[in-house]
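Here the complex is missing one protein chain, while the rest keep their positions.
And now, chain A:
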Amino acid sequence: MYSLDYHGDSISIQIQLSSTPAPKIRSCHHVKMQPLLRYWAAGSIRYDKAYKIQKVLAARHQTQKAQNVILLVQHPPVYTIGIRTNPYPFDEEERLRRLGADFHRTNRGGLITFHGPGQLVAYPIVNLKELNLGVRSYVCLIEKAVMRTCRHFGVDSVRTSMEPNETGVWVNNAKICAIGVHASRFITSHGLALNCNTELSWYRHIVPCGLVGKEVTSLTKLLGQNVTVQQVAPVLVRAFCDELNCTASNFTHEEQQEILKEIL
């Protein structure tokens, strides 16, 4: 039995050993090891810095250092858009910057969204060909992992939608998690944003994901008690591992430093 605990910027794993004696091995069968999902809880970092980290991790998939990594962060307030740029001309960008937020134009799918403190942002940088996933089934897998996570905290009425513009995780008419990804040469980037105790008033200044008349919500708002990113992150990692049939493995401090040096 193991448990994952998130403390600030790191996750520790505690392993509890069984007290019963180990059985005698009568025969040895070849057991296929589950592939690893490396997780990196990088704390609160700026959007552009996180994107540079993603690019380094993605580039590594073309080398001997290829591995599937999920990067977990929070961002200072920022609005981001995807490849459909027409609805967001420069004066729209200026308007949002004047509110005190950053603004980024990205190469992901999806329309405008907000990232900020209290929101768990997860960027899985994985090889879809290796995982035998198409883009549609990958996005579906993200939705399932998020729904598992929400149910763990007692939010049972999570749902998804079949409408192509309503991708994400919903509770009734309110979106709790936005999704927007990019796939290039089978390697994914960008990911999901799950509201834990996000300040939701930031969303009032945009039409989130271009969907008029829909609301946003958070785990804290639904449960009436404070749910933090630190509490949710290890649950999300475990949910991804369950969906991907992978084993979680911490990205070591040395590995993190190696990447951070590359983006200086």
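Quick note on the criterion: a residue touches a chain if its C-beta (ideal position, glycine included) is under 8 Å from a C-beta of that chain, and two chains touch if they have at least 3 such contacts; residues count from 1.
Here is the rule we go by: contacts and distances are computed from a predicted model.
Trainee: Of the candidate names "Glycine cleavage system H protein", "Ribonuclease P protein subunit p30", "Response regulatory domain-containing protein" or "CASP-like protein", which one corresponds to the UniProt protein name of the undepicted chain?
Mentor: "Glycine cleavage system H protein"
Trainee: For the full complex, which residue in A:Pro77, A:Gly116, A:Gly168 or A:Pro208 touches the chain that was left out?
Mentor: A:Gly168
Trainee: Can you tell me which of A:Arg84, A:Arg97 or A:His253 touches the chain that was removed from the display?
Mentor: Of the listed residues, the one touching the omitted chain is A:Arg84.
Trainee: Under the stated touch rule, tell me which residues of chain A contact the chain that is not displayed.
Mentor: 82-84, 107-110, 134-139, 164-165, 167-168, 179-185
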